[in-house]
Each structure stands twice: as C-alpha cells, then as structure tokens.
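Every protein chain except one is present and positioned as in the full complex.
After this line comes chain A, so read on.
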C-alpha cells in the first residue's frame, strides 16, 4: 500500500506542476502564479505528518527545479519545500485541523517557502531584485496560495486521508 500512496502523491505533484507552469500563467498577477506544489505538500503535511511531507516536499522541489522553464540553480525549491513540509507537519498533530488553521498554515508555509527560495537566491548572488520587490512578490504569492486553498487543499487532504486506513491495516 505504500506504493499506492507514493504513486498518488507523485501524481498529485505532477498534476500540480503542469498546472502551475502551463495553465496558471494565463491568470498570473504581476507574473506571480499560485504555487500548487507547495499546496500539495502542505496538504500532505496536515494529513500524513511531517516525515511524509518532508520527503514529498523534496521530490516536488526537485521537480520544480528541473522541469523545463526553470533556469535557477537546482535544489533551491527542494530545500524550501523540505522545510515547508517539515514545519507544516509539526503545526497540528493530534486534532483534525479546522478551516482557519488550514488557511493559517498555508499562509505561513507559503511565506516561509517563498522566502527561503528568495534568500537562497540572494546568497547565491543571483543578480536579481531588491528587497522591497522581493517582499512584494512574496506577499502576492502568499495571497494567491491562500486564495486557492479552499479549492485545492480539501481535494488533496481527502485523497491523502482516504489512503490512511490502508496504511494502518
């Protein structure tokens, strides 16, 4: 059953990635698109816990780093999403999270993830934007992710929850 779970998770990441690069640019706001891969990782973290989410975050990050339009130094999104998966998984462990908690987790995760990515760029001397512009893009990204939360997270979380009994048995 671990195999099925892994396959479903990989498929979710793949669909999120393709939507993110091919469909959402048509609706981009200031060039920023919702980070669906991050939403999938947060969904996994809220249902399956930090360990699974960190592994999934690594895979999703590597995919984001290597899939065609990407040209930045590989590994930056991987690092960001591993930490997002871990942190989001630690937020709510015992109870099933409510809508408010989910939105708050997504907002925090999106801020942390995009910030880590931006900071790694600054450290690697990516000749890019100034801090005010970085902050603006990060905030727009957070807004997008929160906006898409009600549509994406229930779907992702239901998929991962449905796979849960298979894991216990």
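Details
Operating definition for what follows: contacts are C-beta pairs under 8 Å (C-beta built on N, C-alpha and C of every residue); 3 or more make two chains touch, one makes a residue touch a chain; residues count from 1.
Keep this in mind: contacts and distances are computed from a predicted model.
With the options "Carbohydrate ABC transporter membrane protein 1 (CUT1 family)", "Peptide/nickel transport system permease protein", "Cell shape-determining protein MreC" or "2-oxoglutarate ferredoxin oxidoreductase subunit alpha" in hand, the undepicted chain maps to the protein name "Cell shape-determining protein MreC" (source: UniProt). Residues touching the missing chain, restricted to chain A, are 14, 17-26, 28, 30-33, 35, 48-51, 54-55, 57-58, 61-79, 82-83, 86, 89-90, 93-94, 114, 117-118, 120-121, 124, 126-129, 133-134, 137-138, 140-141, 164, 167-168 (touch as defined at the top).
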